[in-house]
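The other protein chains are all here in position, but one chain of the complex has been omitted.
Up next is subunit A:
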Amino acid sequence: MTPEQLETIYEALATQLDAIPQPQRELFLAKLVLLQAHEAADPDTTLRHIAEAERDLDD
């Protein structure tokens, strides 16, 4: 993925998150992860990503 493509996704996500009221944002993110994980069909990588995303949350 090019930096430009990543940026497009970044912006789309930010816009979408703003459009979803707070109580449903978590649900939206959880659905997104399931969808991505299923499409990627690479459970090891997804499990690694779950561990990596958990790091440095309070920085």
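Here is the rule we go by: contacts are C-beta pairs under 8 Å (C-beta built on N, C-alpha and C of every residue); 3 or more make two chains touch, one makes a residue touch a chain; residues count from 1.
One rule holds for everything that comes next: contacts and distances are computed from a predicted model.
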Omitted chain per UniProt, picking from "HAD-IB family hydrolase", "Monooxygenase", "ABC transporter, solute-binding protein" or "Succinate dehydrogenase/fumarate reductase iron-sulfur subunit", is "Monooxygenase"
Subunit A residues that touch the omitted chain in the full complex
26-27, 30-31, 33-35, 38
